[in-house]
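All protein chains of the complex are present and in place, except for one that has been dropped.
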Amino acid sequence: MSVFRRALIASNIRNLECYCGVQKRFSNTLFDGTLEKHRRSELSHDREKTESFPPFEAPKDYKKKYPDFLPNADWKKRDRITEKLERKDMLRRRAVLNIPEFYPGSILAITVSDPYAPGKYNRFVGICIAKNGNGLRTSFTLRNVVDNIGVEILYELYNPTIQKVEVLKLEKRLDEELYYLRDCDPKYSTFNFNMEPVQHPPGAPIPVNDIVLKIGPRPWNQKWHRQNLKGVEGLDEHLREVEKKLAEKTAEPWEKYDIMKTYRNSIHEEESERILSEVYEKNLHNQKLKENRKPLKMD
Amino acid sequence: MSAIQRCSKLFSNNLCRTIINIEIRSSISDYKSFAGSRPKKVKNRFDPPEWFVPKKAYNYFDNLTPSNRDFLKEVAYDRYITNRESPLVDEPIKRNTWNPCTKRTGVLGVKIGVLPQWTKDGTKLFTTLVQIIDNHVIRYVPPEDYKQSSAATLYMKNRNYGSVVVGALSCYPTSFTKSYVNLFNEAGVPPKRKLTRFLVTPDAAIEPGTPLTAKHFNVGDYVDVQARTIGHGFQGVVKRWGFKGGPKSHGATKWHRRPGTIASGGRTGLIYKGKKMPGKMGNRWRNHRGLKIWRINYKYNVLYLTGPATPGPTHSYIRIYDTILPNLKKEMTSKEVHPPMPTAYPEDFSEGLPEEVFDDELFQFNDPTLMYNLDEK
Amino acid sequence: MAGRFIPELLFKRQFGTTPLLNEIRKMARLRVVDNSILGRQAELEGKPAKCIHVYNKNGVGTIGDKVLVAIKGQKKRAFLVGVRQKQKAMVPRFDSNNIVLIEDSGQPTGTRIRVPIPSLLRGKKGEFSKILACATKFV
Partner (left out) sequence: MNKISFNALKHAYRLRHRNLKRVQERLPTGYRIGPRGRIDYLRNSVTNLFREERVEGTWDYLDETRGYAELILQQSIKNGYDHEVTKEMVDYWIVEKDIIPKLFEVLVPRFEDYDTAYTKLYTLPYVYPGGPKRMGLLELKGNF
């Protein structure tokens, strides 16, 4: 009897393996779990040492401060070692370049080395309208109106040609993406290149600018009425009845409540804490290095 | 339908299914007994060749008590690690120098992802990361013997190539059949999950049991890559070949994703060979040649190769070997440092290794920000 | 694409506009950004310049390419100095497709460009240097 019981338990375990986050990606791939087993296997001649996680607990605001350290949640592209190597590169770059925290809606000034410009550098000021990607692929877009024409530039955050990132005004907007500024009055996306930075006291909460803009006449760049935007009003003036009905038809209000979907598309707390504590440890290490450097410069 | 499968319909519970699993697994694993059950055996196209060794065995490991399981692990560890008779202790094969005509062995890696990197002129490039986990040489067959074996094709018989079998990912021997585990006796390494074969010239002969790591390659060299592409299953003509299909509306009935005519009538009245049709898409062997090694991580044995377009999904096997492209070979010969022959041994790195090595043109993230020189135009 | 520069009263679309690729091919409407009289008049009339040909192998124009345009019943050559299409990192994207008209001799028709032009055009030489001479601002 006991043999059968064990066989039953064994079958359950095998059952578990095919679901427990180690699902096979394609027919010609390894299970995640088996690969991890082999990396740390005793029989391996160059096996990886099990690393103890740093005892530090990252501050709570780190998740908002450093969102680009959290990897892509697409499980088909994930790998532990790749993410670790990527994070190392990011931290190395951050030790050289000071990258302050900013959000879509805050006003930035970016200085880039440019081989064609007279001083070999180029400075651009604008409002951050989107922040995309994660890891080394993080990018953001700045928008400004220069000489009555809208200009947008996409910057890669970890590009080695970026010399300086200045935050002139730190604030948030009601939406995560502000592409609708393209169809609003140009005065809302006009910023002076010689603008003086607004000081943000350290530790204070980030102010939310709850300005609601009026959208311009059609044609629009995108179908704004289908996007549930909070920072825009006056959309109904420009819509016909057919379009309103279509918008109702295509809306998916239940998608907001699909909690397993949000769980699968995000990185859960335990994992993000583990990643951010690593970042925190490295930051502390860098600070110590800086403090030690100061007396050296005095000599 | 076998009697066991039929009974699964009648007494369908979990216990019964496990027993069926055992039956089916054992029948597959012990191939000979399965074949022996038929008195008259007709040779089939899908039958395995004579030298085929059945690999998978029923995993009795789960049914053991934990203490017994640990004991078996200890025995395997003692045999393969602590009391291992290293084949390298014997008189090693003579090491030759590298020349452009030599073909060295390759390695069997696992693709682990794609990352962007930047060069020192500020241009961005995507690199594929390949990890080399636990590779060993399992067997070397010199050209004279290899030509006479049944596995050699006409191509191999006309050329003077020996064969090297390389294995990756060591396992405990309990999960494999006895005949499969015995393949690794010569090398004295634990049985491997995956095996491949590379053809080598006789001057690159290598002893069984030699470990292969990321040190096998130098930064700045060029490699070729072989892997299976992402499998998409059975697909229609629109996804597989990019046909246009039909209109979505305007009175189209059942004519949205169809191929149209496949041949004309008249004199020929036949469909040409190679006509693009629905079928299984992907999961085929594909080559990618002339990829540069930009960066090597010795701590985790990771290579950074050019391009996001290396075949296969993440966590798939990938074969890597020196390039065969003549122009890139010339470039490699003109360099001062040639690839290690037949592979890098630990005595070559007695001074110790850095954690990472970069190509000269690649930007390191420790470096200061790229500035352009004011004098340049 | 070009609806922005046409007076709303004259022409109002009654059909939906899907997100555009904003590619500059033949028949694409372009905006003249130099201070030439020809360009100014065409804009006021509501008949902007129309691309007839792209001097390019793939037929899709990008920043720095030369195009042939039809403007007020004339054929004119022009250079693209800013496009609406999505660009690579560090390359600016503008809200309209901007061109600068040139004569057959290669001399620009206007004397001054009214909008900023991308900085990477400064790397171009030869025919383009005359256009760079009348630029006011780089971005």
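Order of writing sets the chain letters: A, B and C. Residues in each chain are counted from 1.
By definition in this document, a contact is a pair of C-beta atoms (placed from the backbone, for glycine too) under 8 Å apart; a residue touches a chain by one contact, two chains touch by 3 or more.
Values in this document were obtained by computation on a predicted structure and should not be read as measured data.
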Exercise for the section: Specify the residue from the set A:Ala204, A:Val242 or A:Ile259 that touches the hidden chain. Expected result: A:Ile259
Handout entry: Residue in contact with the excluded chain [from A:Trp75, A:Tyr121 or A:Tyr188]
Key = A:Trp75
Fill in the blank from the handout: Contact residues on chain A toward the hidden chain run 16, 19-21, 23, 63, 75, 252, 254-264, 266, 268-271
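Please note the rule applied: only the chains that are shown with their structure count from here on.
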Practice task
Classify the chain contact graph as line, ring, star, complete or other.
Solution key: line
Fill in the blank from the handout: Most central chain, judged by mean Cα position vs. mean of all protein Cα atoms, is A
Problem - Chain whose Cα centroid lies at the greatest distance from that of chain C - result: B
Completion exercise
Expressed in whole Å, how far the mean CA point of chain A lies from that of chain C is 35
Fill in the blank from the handout: The distance between the C-alpha centres of chain B and chain C, rounded to whole Å, is 52
Exercise for the section: Could you list the positions in chain A whose residues touch two or more of the other chains? Expected result: 114-115, 156, 159, 161
Exercise for the section: Send over the residues of chain C in touch with two or more other chains. Expected result: 89
Practice task
Can you check the complex and tell me which residues of chain C touch chain A?
Solution key: 3-4, 8, 13, 16-17, 19, 82, 87-96, 98, 114-116, 119-120, 122-123, 136-139
Handout entry: Of all residues in chain A, those that touch chain C in their complex
Key = 112, 114-117, 122, 124, 139, 146-156, 159, 161, 182, 217-222, 243
Problem - Interfacial residue positions of chain B with respect to chain A in the complex - result: 14-15, 17-19, 21-22, 62-63, 73, 76-77, 80-81, 110, 112-116, 118, 122, 124, 129, 131, 133-134, 136, 169-172, 190, 193, 211, 213, 228, 230-231, 283, 297, 300-302, 312-317, 363-374, 376
